[in-house]
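Left out: one protein chain. Kept in place: all the others.
Now for chain A:
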Amino acid sequence: MLTPLASLRTGLELRLGADARAWLHLALTEAADAPRYAGRHGLPPWERHFAAAGRHCRDTSARPGDAPHGTPHGTVPEAADAARILLLHAAGPDTEALARLYAHGSADERRAVLLALPHLDPQPSADGARALVEDALRANDTRLIAAALGPWSARHLDAHQWRHALLKCLFTGVPLSAVAGLEERAAGDGELARMLEDYARERTAASRPVPADLHRALRAARRPRAAGPAPGPAAEGTAAEGPAAEAPAARPSEQTWEG
């Protein structure tokens, strides 16, 4: 079976014209060369490609309106997103470089950094990656919010952050299908159920419709949690269960990007 990144690359190449494919090959080669530029003055060549991916790497089959929320978890990324994720994987930036790429990035570049988080080797430090996710969750751009809630966040956000992220999706209209590990993390979460019920009451009191997705989350939260270590970081009162990364919710879906 292909790894998610291998299938991402295959799927991308199939959607590109000849010029864009040639650009992608060059950019990936230079990204793999990134360590040679570490510590040198000036912008490494691959970072130019990272910035310019949107105009070199266009999906020949995409239509406007196809992806109003960008590329949430579990859907096939837009061509430029896919290219940037592959570039990040090839270049393997450390936590500091990743933070710089995010901070100096356009909204599209920031989204790519977030989408790439679970796939990077080396993995960024948990604190470093969390800072980027927190920044995105403070944004009002729904494409950033959606991109922030992939498998990395399912594994690492603490219960409070994760619940508020879910509520923010409901507030801003990000479909909950964008949230990785929703069912596993919500299961048995009484506090989340209370927050959702309060929100539903507030909407009803204001004569406003309750988002349909709220009921989905509420059903999940009322469901008892499956046996085994709690999803999310180990600190959640169920410590000493081993690395949280081994929890069921932690694994990126095998089907991610195999659209």
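Following the convention adopted for this analysis, contacts are C-beta pairs under 8 Å (C-beta built on N, C-alpha and C of every residue); 3 or more make two chains touch, one makes a residue touch a chain; residues count from 1.
Quick note on the criterion: contacts and distances are computed from a predicted model.
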item	value
Chain not displayed: protein name in its UniProt record ("FAD-dependent oxidoreductase", "Cytochrome o ubiquinol oxidase subunit IV", "Permease prefix domain 1-containing protein" or "TatD family hydrolase")	"TatD family hydrolase"
Contact with the hidden chain (one of A:9, A:119, A:155 or A:168)	A:168
Listed residues A:25, A:104, A:160 or A:201, member touching the removed chain	A:104
Of A:9, A:143, A:163 or A:185, the one touching the omitted chain in the full complex	A:143
Residues belonging to chain A that touch the chain removed from view	43, 48, 51-55, 64-69, 80, 104, 106-110, 139-143, 145, 167-168, 171-173, 208-209, 211
